[in-house]
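The complex appears here without one of its protein chains, the remainder shown in place.
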Amino acid sequence: MTAALGAHKAGRRRLFLPFFLPAVSLYVLFLLVPTVATVVLGFTSWAGAGDTPRFTGLANFGELLASDSFRFSFLNTLLYIVVGGVGTFLLAFLFTMVLRDMRGGKTVRAILFFPNIVAPVALGMFFGIVLIFRPNRQGLVNFVLESFGIDAVKFLAPENVTWVVTGCLIWASAGFYITILMAAVDRIPPYLYEDADIAGASPWQKFRNITLPLTWDVIGVAGVLWTIGAIKIFELVFVLAGPGTYSPPIQSWTLGVYVFDRSFGTAGSPEYGMACAAAVVMIALVSVLVVMLRRMMRRDSVQF
Amino acid sequence: MTVTAPRVPKPTVPPRVAPRRPRPAPGSRGLSPLRLLGMAFVWLFTAFNILVLYWLLTATFKTPIEIFTKPFALPYQWFERGDPFRNIIYAWSNAGFGRAFLVTVVLVAVSSVAIVLVSAPAAYALTRLGVRGSNGLTNFIAIGMGIPFQTVVIPLFIGMAKLNLTNSLFGMFLVYVALSIPFTVFLLTGFFRSLPDELEEAASIDGASPLRTFFSIMLPLARGGLITALILNAIGLWNETLLALVFLNENANFTLARALFSFYGAASYQSEYGGLIAGVAIVVLPMLVLYVLLARRIITGLTLGAGK
Amino acid sequence: MATVTYDSTTRYYAGNPQPAVDNLDLEVADGEFLVLVGPSGCGKSTTLRMLAGLEGVDGGAIRIGSRDVTNLPPKDRDIAMVFQNYALYPHMTVAENIGFHLKISKMAKSEREERIKEAAELLDLTPYLDRKPAKLSGGQRQRVAMGRAIVRRPQVFCMDEPLSNLDAKLRVQTRTQIASLQRRLGVTTIYVTHDQVEAMTMGDRVAVLKDGVLQQCDTPVGLFGRPANLFVAGFIGSPAMNLIPSTVIGESATVGGRPIPLTRAQRAELTSDKVVVGVRPEGWTIVAEGIDATVDVVEELGSDQYLYCSATTPQIDPTDSPDAPHAITVRTPGMSPWRPGEKLALAPHPGAVHLFDAVTGERLPD
């Protein structure tokens, strides 16, 4: 019997490579090798139009640091990650507080999730139209504002657009994180909330003493997901902050826009070397943020 | 101690009708200001989403003037002119969404299936074959989720160009499959991990070969997970723009998101708001239908993946 | 402390036209230990949760002392609840768990700590105060849950099957601990269980519920000795009472050819000529001529022995299907020499017969 099982185990081990190899080789070939290549190319000067990459050491990174467009890209990306993240999670928390025992909560959740299935390009265009400022023929939002007697707002003015994008981002992402957090909240035994009811806890106290500590792990995972999602932000900004066909003003750039602009999106000369250098910064940033987040969220695991 | 008389003759009352909605527990009826605020906000937010959807649907059938001056009204001008589908037809034929639709459906369907076909055995191998170092390997693949596409797109493009696989749907397919592997493997390891051991042991005692065990026992058991992975990848790829933008250059190969991106410029020069919104609707609606049909599965799948 | 009164209390659940608790009238005396017992789905937990304020009340009222608490939120009812799963906060230490309610009610830290210490001593939890629930045994967790109830110093304890997650031995031990603790504290207690042994051993009185309707509320002795209807008769007592349908002819019913006389009062109450004769397993005597039965299984408990016999006389099981297999349970002294297959004749002990109206199921007056 044990011998048979042992043989079986060995048989299963033999399955490992044929099962694992196709996926891992595609992964290595299409994702890891290009990543390494990107890192290497980040240290070269290369237009990417038939010329040969020339090793230039840290020159690209020096230029990145000194360049306004990159500074804006970096800071905006950070802003979207941090402010957008805080906003999204605060919203998600508020919703978990309310949705937990609300009637129709499931339907509401489904409706809130809806923006997540919409292509970011489509979202950007949609908001571009909805946020138009044009006296006598306003976009939807200003139309509503004016019908409440509030002055129309120049949402798409460059000084506002970063915040508008942040708002759109929060609106579009909240459903996803509400869904994940609510699933974690649903796993919390209801009697804990009942006990808190008997204790007379307010919604906030329940959140603080039950929901938050008991969904901590999921919040950590969600935070990581948010970070790696937000660092890629590109289409929404590209379409919403600019005319949509050319790169928007640098004040609204993100790292994603920067990389695209320097490679395939520019109307000037492509600079693949610079794009790769910026991509390296993206990888570094996401690594640092994820490690930081994980460290911040570290805690004894809780079983219930 | 008294005995409550069990047979107190009850006065004959008309048959009681159960209340349609039983009373809530008294604690929950206390509307704290925070809760009231929260409720109001939740409903406002939800209403906004519904409004957005309504706007998109109606604007698809509106003229540009209607879109901007009567955002809440039902469309009528195109109907009056007897051409209610004018915007959709414009987007479908003039802007190439018809062809893009076909391309996208086929590309997304084939890619999603292929992704799952490649990832499921890998996830199975990583979770259930008891090979040492599996955890490390799982993390090794999961790290890939953190690599933004932008960072690999250039070398990938050059590499694919050398193989003559750029501007080709097959090349696009390869890229889509490969770049979706980290997420899918990560998601599916969660599913496979949650399956009970007993069935596999029973199968091995019955003498089923490991391969057979996988195909006839584990795959059917993980069906829920596989379908979730399929749907999530389908949604993701359906909306994918950046890679399509770089890898597909020929109109005939455009995917919907790519076509929309290009159409946007053209539409603004041509003041083609109706067609543009119809284009947005063509991109959004199929996913919306898919979502309405499968919302539950998408949501459970997501939470399963995230919960692990 | 306080009495608890259910006054025609009714509770519905959405989508079910049948009330979960139907016109419940029940009075619990100050300091009394009342056990609610019944099969699952009988409404006993709902009854308790209505008192705690975790369920709404659709009809009637609930009073604690003279206060009508029907519409009060749980925190204003001055009750404490012990949940079946203890409802311990996994991320808090034992001390934090015990003190959680006090903290929410903004009690001063020093007083809070004093109370926690006191409760921990009472429950032998002092060495574990800094542990998290995951590191405690089942019994210890149960005691933490008790401690959390005690520190509130409430007027009423609500306990919802607090022992059901413990193993058999621990359950017996804890049962007595809880009962003695309750007597010491003198707090009115409503205790829900599905275990009749718990009910009979712990309660000052026991209320039996079925389908949301109170069947009988009496002391354990009263319940056992004078079950008010067929349901209670079959539910209380283990093994269950033998319930044998019979027909009244003249002034008596017949069981196994033996007449069981009915009093005039009993006959007056009858709604038809059908009665059910109830005999507990210990109510049989083995005779030369009576109900003929064959021993199928012998269950030897040492002190007692139960014989599960098949007989030609039909049996009914009120808790289950109306016509259970024709089995009769008989208690004999332990270590008796019965073997499966042996035949015997049975007759009810004269004082051990319970008579019920077969149609209404109600007990006929003695």
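So that you can tell them apart, the chains are marked A, B and C in the order they are listed, and the count of residues begins at 1 in each.
Operating definition for what follows: a residue touches a chain if its C-beta (ideal position, glycine included) is under 8 Å from a C-beta of that chain, and two chains touch if they have at least 3 such contacts.
Heads up, the rule we're going with is that contacts and distances are computed from a predicted model.
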- Item | Candidate names "MrpA C-terminal/MbhD domain-containing protein", "Heme exporter protein D", "Secreted protein" or "Carbohydrate ABC transporter substrate-binding protein"; UniProt protein name, chain not shown | "Carbohydrate ABC transporter substrate-binding protein"
- Check: shown chains touched by the absent chain are A, B
- Which residue of A:42, A:85, A:203 or A:265 touches the chain not shown here: A:265
- Item | Touch criterion as defined above, residue of A:35, A:60 or A:162 at the omitted chain | A:60
- Determine and list the subunit B residues touching the chain excluded from the picture. 63-65, 77, 81, 83, 86, 90, 94, 157-158, 161-162, 164, 166-167, 245-246, 249-251, 262, 265-266, 268-272, 274
- Task: Can you list, in ascending order, the subunit A residues touching the missing chain?
- Result: 45, 47-51, 56, 59-60, 62-63, 65-69, 128-129, 131-135, 154-158, 160, 242-251, 262-271
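Definition applied: only the chains that are shown with their structure count from here on.
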- Task: Counting only chain pairs that touch, give me the topology of the graph as line, ring, star, complete or other.
- Result: complete
- Task: Quick one: point me to the chain whose Cα centre is farthest from that of subunit C.
- Result: A
- Note on the structure: Reported most central chain by Cα centroids is B
- Note on the structure: Rounded to the nearest Å, the gap separating the Cα centres of subunit B and subunit C is 51
- Item | Inter-centroid spacing, subunit C versus subunit A (mean Cα positions, whole Å) | 56
- Message: Among all residues of subunit B, which ones touch two or more of the remaining chains?
- Response: 25, 27
- Of all residues in subunit C, which are in touch with two or more distinct other chains? 53-54, 73-75
- Task: Spell out the part of subunit C that touches subunit B in their complex, as residue ranges.
- Result: 11-14, 16-19, 23, 25-27, 29, 53-58, 70-75, 204-205, 214-219, 222, 228-229, 362
- Message: Residue numbers of subunit B touching subunit C in their complex, please.
- Response: 1, 3-4, 6-8, 10, 16-19, 21-27, 29-30
- Note on the structure: Listed in rising order, subunit A residues that touch subunit C in their complex are 189, 191-192, 194-201, 205, 209-210, 213-214, 300, 302-304
